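With one protein chain withheld, the remaining protein chains of the complex are depicted in position.
Naming follows writing order (A and B), and every chain is counted from residue 1.
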Amino acid sequence: MTVTSAIGDFRTCPFTGRRIHRQAEGLVKANAVVAIVALLIGATAALLLVLTRWQAVHLLPAVWYYRILGVHGMNMLIFFIIYFEMAVLWFCATALLNSRPAAPRFGWFNFGLMLLGALIVEWMQWSGKADTLYTSYPPLKAHPAFYLGVILFAVGALNVVGQFFATLVIAKREKTYEGSMPLVVYGAMTAAIIAVITLVHGALVYIPTFLWSIGVLPSVDPQVYRMLWWALGHSSQQINVAAMVAIWYMLAALTVGGVVLNEKVSRTAFVLYILFISMASAHHLLVDPGFGPAWKIVNTSYFMYMAVLASMIHGFTVPAGMELGMRLRGYTQGLFGWLRKAPWGDPGFSGMVLSVIVFGFVGGITGVTIGTEQINIMVHNTIRVPGHFHATVVSGTAMAFMAATYYLLPLVFRRKVAFWPAARWQPYLFALGMLLVSMGMTFAGSFGVPRRHWDISFSQAPFDVQFNPAVDLMLAIMGIGGIMAVTGALLFIAIAVKSAFFGEPLGTITPGVAMAGVPQGLTNPPVHRPDADAINEELHRHGALGPTPGTVVLVAVFFVAFVVYYFTNWKLLSVLWKIG
Amino acid sequence: MLTKVHTGLDPVPGVWWKPAHRAEKIWVAVAFVWCMVLFAMMPLWHWRGGQNPAGIRTRVKPGDFYARTMEFAKQYKVGEDRGFPIVQPPPGSDVYLTGLTFQWYPILQLVKGERYRLHMSSLDVGHGFSLFPMNVNFQVVPGYDYALDVTPNAAGDFRIICNEFCGIGHHTMVGRVIVLDEKGQALSDNPGARILGGRP
Partner (left out) sequence: MTDPPEKDETPPLMQRLFDNMFLLLFLGMAIMLVVYTGWGLWEVATMPQGTLP
């Protein structure tokens, strides 16, 4: 027996014509709001941290530095991002499929469970009962409630992922859409599957550790913990990658009418993520004693770099889809006319494009390189590691989530975007700030500066350590970039909160008329030419570089950068001591 | 025959499993070959390269490893600095280094160009071995003996920074490694600690 909803459970979106389930929409909003609160805590922590690692400023005392570092990790990498992803899952399964959600009341229960878990963890961290950093490696031990809080959060999230799958089944059964699910939903499904892998490993690691913390288990093997923990910790970032790519496709469609070049190619890339990307949790274990080179090589390479192939595919199809979409709207001038004429003043567009560029060029290239078994010897636990992952998680995923919010606010919250002139340059400010943070950290790390470290002047150590003077400059760049980025983040939060709770209600949109507070994708929805299919066939037949020549040039530049950076690092490795 | 023009927000009816355009196929082929190069580099470096984290890895009891370290230090002690023994083992021998909160024990004195089997472990919590300034990093895990054959390629007075959070004294945890040149001369005074050699 199927449960059907009453007609009044839905509203019709006046802008897209979609059937939106009200309860699902409520869940999207609630999860998004809590995500922003976590972002606020994390961003405040970020400012304090960056002003401490900037050795010239050295703001926090030691105990609080390590404590706030743990708070920053938890709030950004777990609470902000996973809560936002819950919103994405609810949105994709319902709004994008015209479907009702599976068991929305259970959805609210899980929202509450996650919140309870998060609050317990916050309390433990802030009160100094979990001074173990976000990774809490045994034999370092936190208060049992810390582990319990994480478990509750993870259970709630895992349940929502289950509800996402159930909703997809309902949508299929109730035939709310025809054919295969849209690519954006496919990406969300990819994120959901990786979330299952992630959270199952979370259970495998946190339950025994909790039992150890209350004295039921005598010990937890530190090496096994590290292996299982990173299957949670790194894989959770791969959920982010999949969600980010899904949002790229979504924003490409909304902002410029970006099309899907080839479903087979894009979906294959998502399938490669599903099958192989989680194995790269081994990136953190490449210089650990517990594992041999075969395990390290197979796992760190996401099985022969098949997941990197997937990323390189998306790196082509996302911009290519935008280029083709623009060409099919009539922007056909030269190689890059489509890019020049793109809506750079639309923060949904600029945020998305900056996310693609920084994730690809900085995050992706550095990540594959430093995740190479032997190159990792030069990198492990230096501040080069956060240099890498701030380019992926923050400049990539968080930035994409911010860009999506600029469309979420008018479409889901049905409010105009507040502080509109500031909103238009917020992505640039944030992206530039984060770029400086990543660059500063990466270069400081290559001079040996450690990560998660309060004092590189080593004033209390028995032996002195004289860093290359360039390090001071690098950390200052990180500090200044951090101030810019936090300003950009706080600006985003202010915009989101003002809009969602105190914003001007979005009335009607007159198509073709620009409105302050409404991104151009909604006032001037991108429409392809009526003969688009014919032009598409034509573009596919002619042209040496195919229908998207501009993108071919861009990925060629990317490829050269990749090759050069990668082999440069091998060269740097080769001058070290012989080790083996 | 292509699918109808559509975005990632549109459901896709019918058959979408269709061949890609030549430009896409070429990019996927290039990317695939590059992935194979990336993959091949690692076994290749194991075979022909000089830096690999393979080592000889065994389980030990933390207390036993520390005891062995102290025995080793006593056996080859040649000096002292700030409370730590300076230990100069014979080339080719097993060398022991223990990380404990918040110190690296002992100070090692090695000779440039000679090979040593360096055993690393922890007495208590996880530590991070980071040889400064050349940036050689390994995870030091209690209960595990990570033995790596190392050959210093430059003389100098180096430091071991701990780069895995190990408690409130983490940032005071610094060790020392002295590497003598081929003539057996130290290139820096104790406790002058000028860092020489290695990369900037």
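Just so we're on the same page, a contact is a pair of C-beta atoms (placed from the backbone, for glycine too) under 8 Å apart; a residue touches a chain by one contact, two chains touch by 3 or more.
All of these numbers come straight from a predicted model, not from anything done at the bench.
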Self-check item: Chain not shown, its touching partners among those shown
Solution: A, B
Quiz item: Which residue, A:64, A:108 or A:303, contacts the hidden chain when the whole complex is considered?
Solution: A:303
Quiz item: Which residue from A:41, A:227, A:252 or A:418 sits in contact with the chain not drawn here?
Solution: A:227
Exercise. Looking beyond the chains shown, say which of A:290, A:315, A:427 or A:503 touches the absent one.
Key: A:290
Practice problem: Using the touch definition up top, pick the residue from A:275, A:476 or A:491 that touches the left-out chain. | Solution: A:275
Quiz prompt | Selected residue (touches chain absent from view) among A:33, A:116 or A:200 | solution = A:200
Quiz item: Considering the entire assembly, which residues of chain A contact the chain that has been omitted?
Solution: 165, 168, 179-181, 189, 193-194, 196-197, 200-201, 204, 221, 223-224, 227-228, 231, 264, 267-268, 271, 274-276, 278-279, 281-282, 290-292, 295, 298-299, 303, 533-534, 537
Quiz item: For chain B, which residues reach the chain that was dropped from this view?
Solution: 1-4, 13-17, 57-60, 64-65, 68, 94, 96, 119, 144-145
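Note that only the chains that are shown with their structure count from here on.
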Quiz prompt | CA centroid of chain A to CA centroid of chain B, Å | solution = 29
Quiz item: What residues on chain B touch chain A, complex-wise?
Solution: 2-14, 16-24, 27-28, 30-32, 34-36, 38-39, 41-43, 45-46, 49-55, 57, 82-84, 103, 115, 124-126, 128, 130-139, 141-146, 148-153, 159, 161-168, 170-176, 191, 193, 195, 198-200
Quiz item: What does chain A use to touch chain B in their complex?
Solution: 62-63, 66, 96-97, 131, 133, 137-140, 177-184, 187, 221-223, 226, 246, 249-250, 252-254, 257-267, 285-290, 292-293, 296-297, 300-301, 304-306, 308-309, 312-313, 316-317, 320-321, 325, 328, 368, 372-374, 376-382, 446-448, 450-456, 458, 460-468, 470, 528, 532-533, 536-537, 540, 545-548, 552, 555, 559, 562-563, 566, 570, 572-580
